[in-house]
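Can you read through this structure? Questions will come right after.
With one protein chain withheld, the remaining protein chains of the complex are depicted in position.
Presenting chain A:
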Amino acid sequence: MFNNITSKIAKATSVAAVATLALTGCGSSTSADGDTIRIGIKYDQPGLGYQDGRDYTGFDTDVARYVANELGYDEDHIEWVESPSANRENMLKNGQVDMIFATYSISESRLKTVDFAGPYFTAGQDLLVQKDNTDITGPDTLDGKNLCSVTGSTSAKKVQDKYASSVQLVQQNSYSDCVVALNAGMVDAVTTDDIILAGLASTKANKGELKVVGNTFTEERYGVGLPKGTDKCEAINKAINKMVETGAWEEALTKNVGESGFKYNRELNPPKLDSACATAPAK
């Protein structure tokens, strides 16, 4: 009963969304007939998924381009769609996107509604501080300091619960707002996945001002979000493996987040994938 209602609501929302798209003439809508592939990315994460005028830049978009290319879609046949964190599962479920590359961590609760190929990168929670800061070396050095993260993420809470009970937390709307507070000296550190922090530190405005501490304390495996029951995992994993072997993967990382001096975790990266879809992380 309840499921029936939810699926109806889901249908109604997707119809409404499609209608809006049609009305505004958004996108070069060749619909879902296989001619184009619709890829969900972040639009607001510099270094990962970022809308820069009419271009889309970042590591996520570069991996997406490579994978799409291997699947037979060239740049002209990719339709980029913004997929904010909270909407990702629904966009896949309703068929608004074909796959998602948006710092999308593979987790048990998400695996209930979507499938993942990959992971194409293993990130970990880390800290971003001002360049000349030396007293913050990891989460346990944060006692009495001020820490910023984004509303709706649990990363800052995790630091408070596990590592530094007297840390003060600020939640902002976006990581760029956190960086503003960091630059002004009102917070001492910003926390989220290392690669996201590296992306922020690599932007023109922040280059040379900030650094990633480089002491990760969680493991976040970024997967390619796919609708439940997909048959594309094998092809996508093959494409990611090829990207790593040809060196394009490393090149994309250096290009997008290298400016910050960021070193990714070499024990967990680069990925080496088999043909199966990703499973839940070990507890």
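Keep in mind that, in the parts below, a residue touches a chain if its C-beta (ideal position, glycine included) is under 8 Å from a C-beta of that chain, and two chains touch if they have at least 3 such contacts; residues count from 1.
Following the convention adopted for this analysis, contacts and distances are computed from a predicted model.
Visitor: Just to verify: the chain that's not displayed, which of "ATP synthase subunit a", "NADH-quinone oxidoreductase subunit N", "Diguanylate cyclase" or "Amino acid ABC transporter permease" does UniProt list as its protein name?
Guide: "Amino acid ABC transporter permease"
Visitor: Of A:L71, A:V170, A:V244 or A:L268, which sits in contact with the chain we cannot see?
Guide: In the complete complex, the chain left out is touched by residue A:V170.
Visitor: Identify the residue among A:Q51, A:N69 or A:N146 that touches the chain left out of the display.
Guide: Only one of A:Q51, A:N69 or A:N146 touches the chain omitted from view, namely A:N146.
Visitor: Check each of A:Q51, A:N90, A:N133 or A:N265 against the chain that is not shown and name the one that touches it.
Guide: A:N90
Visitor: Name, in rising order, the residues on chain A that touch the hidden chain in the full complex.
Guide: So the residues of chain A touching the missing chain come out as 2, 5-6, 9, 85-86, 88-90, 107, 109-110, 112-113, 146, 151-154, 168-173, 177, 180-181, 184-186.
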